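What follows is a single structure, and I will ask about it in a moment.
For this view, one protein chain was removed and the others were kept in their places.
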Amino acid sequence: MKRFLWIFLAVSLFSLVWVGNVFAQKPTPSDDEVNAVASQMFCPVCENTPLDVCPTQACAQWRELIRTKLSEGWNADQIKQYFATQYGVRVLAEPPRQGLNWLVYIVPPFLIVIGVYILFRAFRSMHTVNQLAGGETEPNGPATDEYTSRIEEELKKRN
Amino acid sequence: MNEGNSTPNAEVEAAPKRGVPIWIQVIIWLLLLGLLAIIAFNMKRSQQGSLKVGDPIQNFTLSFFDGYQFQGKPEINLSDLKGKVVVVNFWASWCKPCEQEAAALESVWKTYESGGQVVFVGVDYVDTEPEARKYLSNFGITFPNGPDVGTKISQYFRITGVPETYFIDQAGNLAYAQIGPFGSESEIQAIIDPLIQK
Partner (left out) sequence: MVEDFGYGVLILSFILAIYAIGSAVYGYVHRSQKWVESSRLAMQLTFPILTLSVISLIYLLVNDQYHVAFVYEVTSRSMPMYLKITSLWGGQSGSLVFWAWLMAAFSTAVSLRKWDRDREFLPWVVVVTSLTMAFFVGLVIFYENPFLQYWKSFSGDVISAMFQPAGSAFFAPTDGRGLNPLLRHPGMVIHPPMLYLGFVSFVIPFAFAIAALVTGRTDDRWIRITRRWTIIAWTFLSLGLVLGGRWAYDVLGWGGYWGWDPVEISAFMPWLTGTAFLHSVMIQEKRGMLKYWNMLLIILTYALVIFGTFLTRSGVLSSVHAFAQSAIGPAFFIFIGITFVTSVALLIYRWADLKAESQMTSMLSREALFLLNNLLFMSILVVCFWGVIFPLISELVTGQKITVGPPFYKNATGPLFAALVLLMGIAPLSAWGHSTLKTLGQAMWKPLIASLVVMVIIFFGFDIRQPYALIGFFVIFTSAFITIYEFWRAARARSRAQKENILLALWRLAGRNRRRYGGYIIHLAIVCMSLGIIGIEMFQTQTQGTIAQGQSLQLDGYTVTYKDLAVFDTNDNRNVARAVLTVSKNGQFLTELYPRRDYYYESQQPMTIPGVRSTMADDLYVILVDWQPILSSGATFKIYHNPLVNWLWLGSIILIFGSIVAGWPDKEVEIVPARVRRNQIAGSAVGQQVD
C-alpha cells in the first residue's frame, strides 16, 4: 500500500511537471523587456546612443539577439556579459568594476574628499586666527549689508 | 567707485606673503604635463586613420563560424600564413554595401583557392550570428568566416566602417587597403595578381 502511495506521488509529480512545463517556457519577450536590457548597452555602430533607441539595422539585430537570449531564460547580467565578451567591453554603459577600470570609480571620490579636507582645514585655520585675533571679529555687525534688514530696522525704529 | 567696503580688516594683510610650495608646484606641473601627454597620444591615434601600406600586421586569431575550416582547423592564425597573400575582408550582415561585393569576393576566391597562394578570410564586424549565417549562405560564401570577438581585430586594423578589405603580402605587411566595396571581380584580381608575382 505504502509503496503504491509513493508511486502515485511520483506519477502525479511527474504529470504536474509535464503539464506545468508549458508555463515554465517563457513566451516571446516583449519589446519592453528587450529595451530594458538594451538601454543598459551601447552599440559601436551608433556611438553614444543607447542600444534601445539606435535606429540602425545592426542595432535592430542586436535587440533581436537580446530577445532570443531572454527567451532562452538568460537574465540581464548574463546577456550583458555575453555582449561584452562578444563585442568588447565598450558595449557596457559603465566599465566593469575590475582592473584598471576601478580608477573610474575611485578617483572622483578621492579628489572630492581631498577638496573637503582642504575646505575643512581652511575653515579651521580661519577659526584659530580669529581666536588669536581676539574672538569674533564682526566687521560690520551681523548682516549690515542686507538691504532688507536695514528696512526692517527702519521699521522697528518707526514703530 | 567704492571698493572701500571690501577691506573690512586690513590688518591680516600684514601676514608674511607665501608663494606656492615647491612640491605642490611639482605636482601641478606633472598633472598638467600628464594631461597634455594623454591628449597628445590620443590625438595621434585618432589622426592615424587606417593602417598604412607597408605596416607589418600583428598576428591575430580568428575562430570561424561552425561549418567553416581552414586546413582542417576551425580557426586561423595570421602568423601561420607567412608566404601567402592574405585578403582580410571586414563585413556585416546589416551592411548594404557589403552585399554589392559579396558575390565578387566569392568568385575571385574560387579562382585562387586551388592555387594555394592566396587565403581569403572574412571578419564579421559587430554582427549577430543567425543573420550572419543567413548572409553567408545567401551569397554562398565558402572562404572561412568568423566573428570578430570583442571587436579586437577591427580595432587593431582601425577600420572606419564596413566593408573594408586589407591585402597582406607574403612578408606579412599591408600591401593595399580598400575602403568601401569593390565594384567588380577584376578590380580585386588587379590587386592580388601583382602580389602573387612578387
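We call the chains A and B, going by the order they appear; numbering starts again at 1 in every chain.
Just so it is clear, contacts are C-beta pairs under 8 Å (C-beta built on N, C-alpha and C of every residue); 3 or more make two chains touch, one makes a residue touch a chain.
What you are looking at is a predicted structure, and each value in this text was computed from that prediction instead of being measured.
*Asks:* Touching the missing chain, which residues of chain A?
*Replies:* 30-32, 35, 40, 42, 44, 47-50, 53, 55, 60, 88-95, 100-101, 103-104, 107-108, 111-112, 115-116, 119, 122-123, 126-127, 129-130, 133, 136-140, 142-148, 150-152, 154-155, 158
*Asks:* Spell out, residue by residue, where the missing chain touches chain B.
*Replies:* 1-10, 12-13, 15, 17-20, 25, 28-29, 32, 35-36, 38-43, 45-47, 49, 150, 152, 155
One rule holds for everything that comes next: only the chains that are shown with their structure count from here on.
*Asks:* Enumerate the contact residues on chain B facing chain A in the complex.
*Replies:* 5, 8-9, 12, 92-95, 126-131, 147, 149-152, 155
*Asks:* Spell out the part of chain A that touches chain B in their complex, as residue ranges.
*Replies:* The touching residues are 43-45, 56-58, 60-62, 64-65, 68, 85-88, 90, 129, 137, 139-140, 145.
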